[in-house]
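A single protein chain has been omitted from the complex, and every remaining protein chain is retained in its original position.
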Amino acid sequence: MSILIDSQSRILVQGLTGKEATFHAGKMLEYGTRLVAGVTPGKGGQRHLGLPVYNTVEEAVKSEEPDVSIIFVPPLVGAEAIMEAAEAGLKLIVCITEGIPVLDMLRVKSWLKRYQASLIGPNTPGLISPGQSKVGIMPGHIHRPGPVGIISRSGTLTYEAVQQLTAVGLGQSTAIGIGGDPITGLKFAELLELFRNDSQTEAVVLIGEIGGSAEEEAADYLKTSSYPKPVLAYIAGITAPAGKRLGHAGAIIEGGQGSAGEKIERLKAAGVKIIDNPARIGLITAEVLSVKN
Amino acid sequence: MSILIDSQSRILVQGLTGKEATFHAGKMLEYGTRLVAGVTPGKGGQRHLGLPVYNTVEEAVKSEEPDVSIIFVPPLVGAEAIMEAAEAGLKLIVCITEGIPVLDMLRVKSWLKRYQASLIGPNTPGLISPGQSKVGIMPGHIHRPGPVGIISRSGTLTYEAVQQLTAVGLGQSTAIGIGGDPITGLKFAELLELFRNDSQTEAVVLIGEIGGSAEEEAADYLKTSSYPKPVLAYIAGITAPAGKRLGHAGAIIEGGQGSAGEKIERLKAAGVKIIDNPARIGLITAEVLSVKN
Amino acid sequence: MLIHEFQAKEFLRRLDVNIPEGRLAATPAEAIQAARELASPVVLKAQVLAGGRGKAGGILRADNPEEAQKLAAGLLGSHLATAQTGGQGLPVFRLLVEKAIQPKKEFYVGLCVDRKNENLAVLASSRGGIEIEQLSASCPESVKKIGFYPDEGLKLFEARRLAYFLKLEESSVRDFVHLLQKLTRFFIDHDLKLLEINPLALTADGKLTALDARMEFDDCSLPRHPELAALRDESQENELEREARKYGLNYIKMDGQIGCLVNGAGLAMATMDIVKHFGGRPANFLDIGGGVTEEAVSRAFEILLSDDQVISALINIFGGIVRCDLVARGVVKAAHSRSLKKPVVVRLEGTNVAEGRKILEDSGLPFTFALDFERAARLAVELSGVRI
Partner (left out) sequence: MLIHEFQAKEFLRRLDVNIPEGRLAATPAEAIQAARELASPVVLKAQVLAGGRGKAGGILRADNPEEAQKLAAGLLGSHLATAQTGGQGLPVFRLLVEKAIQPKKEFYVGLCVDRKNENLAVLASSRGGIEIEQLSASCPESVKKIGFYPDEGLKLFEARRLAYFLKLEESSVRDFVHLLQKLTRFFIDHDLKLLEINPLALTADGKLTALDARMEFDDCSLPRHPELAALRDESQENELEREARKYGLNYIKMDGQIGCLVNGAGLAMATMDIVKHFGGRPANFLDIGGGVTEEAVSRAFEILLSDDQVISALINIFGGIVRCDLVARGVVKAAHSRSLKKPVVVRLEGTNVAEGRKILEDSGLPFTFALDFERAARLAVELSGVRI
């Protein structure tokens, strides 16, 4: 199986004709992702990368019936793009854009409730179900289909984890970047719930980091859900100083909240296997899975 | 039984110390309604009509555990009062205030969705479950407990209907004014659904009027719900000219929509017994009930 | 509260929305002066608070200043009866004299409160110049509606969607989106109930220009917009209705013979309806309201009696908050001052009914009492000369 996307997923690219989108849409097509259309206001009627371009998401939905949208637009119109996708009926929206103002994201979250749409990101590399569909900007070739689900707040660190897993012979069911911003769409807990019901997934690796409380919420979820699969976690930022923003807008210890140590304690107490050396994500996951099987 | 309120209902009065509220709270107490507290910002700690007064609804809820609030405040703070009541956890809010701006009411309706609170009104005489509780400004003495549920957009016309029913020996389970404004809380359809499940109620009388589409929605509801009890309706305003507001802010035929004739046709098609003479509401209801029994 | 086209356009001008160059003229001399200043063919537009002016002859084109003067002389001081005004029409005290504009295309744009969906709606159509109700009925696919909430406002993508629906060229899409943003902001900030630009013209130079504008404010919100209250034009109201409003009465003049005085809007409508049910014709809607004074009741009854069409009167009071004795005293006072000659049927019910009845009986005036609603209505109809 996999979660959220598979080989049947029909993908729309918002902002398709932009430079970054053009590059990554090309890579997605190479990977075999079913891109069906693009949207760029004012360029409706053109074709780009062989795909039809529409002025509005509504028109694209009517003609091409996509079920997932991936967004590459400038940050100040990012919130609008997400809202437009949700309103047009897309149930999964992946926002790559970095730098969307935080108040805009609060408005987006309220908006999404009205439409039962799921958001991945913003400021995310996207997600991939190896061998089926890549909806994001991650290097496709390092992935293999397999039993490990990955949920991560990071980009390159996820690639690192994926490569380690692939190197020890463990493929991935779906690998998802939830995004590095303070306010994001789906987080660890909701995605754990999806992996729970996915037959392909045998273990889930969480890659968290300082800031916010997504990891703590995951711990609360796991504590009360008798989760049937092993969950492992690496939390980045054990060396991070308080009050400093480490690259990601969301990676900051504020008012004493959101430290890596606190997150690790909470996850450990919820039965999660903590990985304290980020170079051993692959090895430790393999150990856990071999013990289980 | 009865719906929404009964002898156990604990009532809070927002704006209790005002002139109108004082008068009507007195009448409600005379009727036997269980008023438990009042709220007037700045008068917290005082007593009024023997009731404790609080500064905020939150405090009143904490101390007196009301489950219904009735609101008598000036129109420009009416929306705030409703929101405060919903936010404090009250599940039924009755707003007597007339003249709340329509954009305020749109905001209120969005707000209420978040709290699963039901609103009656604004610009309503309130509601009464005869012999049990009167939460409103209607003359209590004309009511009798009995089998007829009443839902009305009007005030004095409802009193007229009640008196006619009482005169022919038919009491009322609950009589509810839904309010004469363009945007109101519960409307005919939702209240019909409540009467459906009320064992005391054997028939429901709707008193509608020109403007809006609440009657049409009731017709749509009845058409698809195999409603188990007879429903009768009188629609006021068959003589109303288009484009003129007849007293109630909501009673206006706009853009050819909302005429009494249209409403009557729709209700008739949904199996509702139409009463075309407002002086015969009591008699016709008695006929329908005697045929049924 | 409706405002005049020229007032609405002044708001648009302040929002930097394009409007035709124009002048207000209250006399033919001002009209010729305006036409000269505008130095081109002009349009004279009667400023009355009703739609349908074009078909009713309230919008006229003048090719030169002299023609403008002549046409203005005909319009000013006249009454303009449109499909929306009723028979007598509304007095024309001012004309808006505007440079005539030749649009390439005309659109409809409207914002309103959507009662059914409990939000705001923006409507647009590529068939401007036609009433929206007519358009929605005859050609619904030419109208697109988008709902939005006052706290959220209209999103850019929603405005863009309408622009593409109208098949605007890319250069106009941005202007249109910008226009809608300004209109929705204004609508929300000023508590409007209706804002229409019809037609919105696309001119030869590619500009979007508001050729007409209609704005209605929410009366309930006027206390928080004191600057708006001054825009009310009482000359456009029926004299009796205006007089009634001063006393907090809801009075609407109609064309029948039976004057009705009632407390409560629903009961007032029902009273009109039952009059019609028995073959009579109501002369008015009149709700004296809940917080009425004796003085206001007296004025209400005077207003009712001062309508020459009224043959008989029907007083129907279900006293709750309103006390029957108060109503009776007001009625007697008015009846005396107008030396009442018309037959009056009275039905009193509720609070202080005995006192009320006694006051009426003791007045020595020719009131006819009825015990219930139906008998009261039948009597009033019969007394108006209709045989039941």
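Every chain is named by a letter (A, B and C) in the order it is written, and numbering of its residues begins at 1.
Just so it is clear, a contact is a pair of C-beta atoms (placed from the backbone, for glycine too) under 8 Å apart; a residue touches a chain by one contact, two chains touch by 3 or more.
The shown structure was predicted, so the numbers you read here are calculated from the model rather than taken from an experiment.
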Displayed partners of the chain not shown (whole complex): A, B, C
Given A:22, A:163 or A:259, the one touching the chain that is not displayed: A:163
Residue, one of A:169, A:247 or A:271, that touches the chain absent here: A:247
Residue of B:41, B:145, B:171 or B:241 in touch with the missing chain, whole complex considered: B:41
Absent-chain interface as seen on chain A, which is shown: 75-76, 99-104, 106-107, 109-110, 125, 137-139, 142, 152-160, 163, 180, 182-183, 207, 209-210, 212-213, 234, 236-241, 243-244, 246-251, 255-256, 260, 276-280
Absent-chain interface as seen on chain C, which is shown: 151-152
Touching residues (missing chain, whole complex) on chain B: 41-42, 44, 55-59, 77, 80-81, 83-84, 87, 107, 111
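The rule is simple: only the chains that are shown with their structure count from here on.
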Contact clusters after notional removal of chain C: A | B
Contacts with 2+ other chains: residues of chain A: none
Interface hub residues of chain C, defined as touching at least two other chains: none
